[in-house]
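Of the protein chains in this complex, all but one are displayed in their positions.
All chains are identified by letter, namely A and B, in their written order; residue positions are counted from 1 within each chain.
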Amino acid sequence: MLSKLWKAILFVGIALVFTGAFLWSSLKEGLGDFTRVLYFHVPVAWITVVFFFMAAYYSYRYLRTKDILFDAYAKISNELGILFAIMATITGSIWAKVIWHSFWNWDPRETSIFILLLIYGAYFSLRSAIEQEDRRARLAAVYSLLAFVTVPFFIFIVPRIYFSLHPDPVINPQGKINLDVRQRIIFFSSLFFQTILFLWIFNVRKTQVKLQMYLREYKETKLLEEK
Amino acid sequence: MKLIAEQIVKRFGTHLILRNINFEVRSGSSLVITGANGSGKTTLVKILSNLIAPTRGRVIYQNEKGSIPRDHMYRFIGLVGPYLQLYQELTAQENLVFFARMREVSDYKNRIAFLMERLGLKGREKDPVKAYSSGMQQRLKYVCALLHEPEILFIDEPRSNLDQQGVDTVYEILSEQKKDKILVVATNDSEDLRLADQIIKVGN
Partner (left out) sequence: MKQTWLIFVKDIQQEFKTRYAINAILLFAVVTLSAVSFAIGTFTAGSQVLSALFWVILFFSSMSGLSHIFIREEESQTADTLKLVASPMHIYLGKFLFNLILLFALEIILVPLFIAVMNFKLGNFPLFLLTLFIGSFGMAGGGTMVAAIISKASSKGALFTVLAFPIILPVMITGISATKKATETTPIASAQNELQALFAFGVIIITASILLFDYVWNE
């Protein structure tokens, strides 16, 4: 019942965000219609980062407990992470074309999302190269954590060395948000509803793999009892 | 010293290899693992020697001071098996010195000389391992496994590649081992069953 209510709220919320972004939003000076990319690009990029953290978290849990379920969670975090990373790259690239007149120019932020994509790619090619299940889970988890350790370098150090054209992130060191009231309302509700959407997608996938695992365990126990 | 296996289950993918293996071996006795080809003998030996982890259940090494943590188990083990190779490019002596020093064997030079003579490899210390015949390599593996006088000796297929004289020597060594330490042998050969105080049959 509660989940049905949430779904209804989510549906209405996302619909309102879209309508608001295209019909109600005030436009920034110099950006014009392209202001609207903001409402989709930033939440998607934010969710990409959250998935990356979640993958590292579940990888850690897997190594601690050796429960194959956590490996499955880490895997779906990465799968969804790659999806959102691609969306963030595309929306960001559109923005870059308009503002900087080129789809891609190795701005530090572009570089970091690209590296994130590389890491996801490497993660899945590693998985596909190992047949044995527990070995695959172990090595993939180790790689996830190893990659995770290098991320602070891309976030903090590379931008310090290379000059960036990217606007300051919404939560910037000065604690300022350069948006007017309408923009803020749309932006934060977009962030909120997209986060809910992502949690929902993740939960559906989670339930799915959980059921698969139960089924397998059940079969296994039956096999053991037969003996 | 006690070697205890508790409800060991091993699964590779969807294939269940070992189902609920339980036993206990004490110092001064031996265990023989038998079973057809592909029944999981080697898998069980690898699990017992801590080379791979079981899917469920656990392996415990216990001495007077209590059970030994997993990280330290390797100090108590000697293992001879077809999947354990020596460094082919290095000479026999280089191999043995490396393993002896890693194992912190005091007076390793004499120990190596003693074992090389006992297994009939004296005079071949300077040859690279790849120049050894398969039977001689098998003998060398015994030397390597016995360097530190292990508390638990695992032998997977004790006779493989050995001639009659080699088998005799090995039998001598194995009966010495089970006098006051633990011996675990995995084999198909019914002759080897006479080493056994306990027998475990794996597979159907």
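Keep this in mind: contacts are C-beta pairs under 8 Å (C-beta built on N, C-alpha and C of every residue); 3 or more make two chains touch, one makes a residue touch a chain.
Everything numeric in this text was worked out from a predicted model, so none of it was measured.
Considering the full assembly, B:L84 is the residue among B:M1, B:L16, B:I68 or B:L84 that touches the omitted chain. Summary of contacts with the chain left out: across B:F98, B:F114 or B:Y171, the touching residue is B:F98.
Contact with the undisplayed chain is limited, among A:W104, A:F153, A:F192 or A:Y218, to A:F153.
Annotation for subunit B: contacts to the undisplayed chain at residues 46, 49, 51-53, 71, 74, 77, 79, 83-90, 94, 98-99, 101-103, 128, 144.
Where subunit A meets the missing chain, the touching residues are 63, 111, 115, 118-119, 121-122, 125-126, 129-131, 134-135, 138-139, 141-143, 145-147, 149-150, 153-154, 157-158, 160-162.
In the analysis below, only the chains that are shown with their structure count from here on.
Between subunit A and subunit B the centroid-to-centroid distance comes to 49 Å (mean Cα coordinates, whole Å). By the touch criterion stated above, subunit B contacts subunit A in their complex at residues 9, 11-14, 16, 19-20, 53, 55. Against subunit B, in their complex, subunit A makes its touches with residues 66, 131-134, 216, 220, 223-224, 227.
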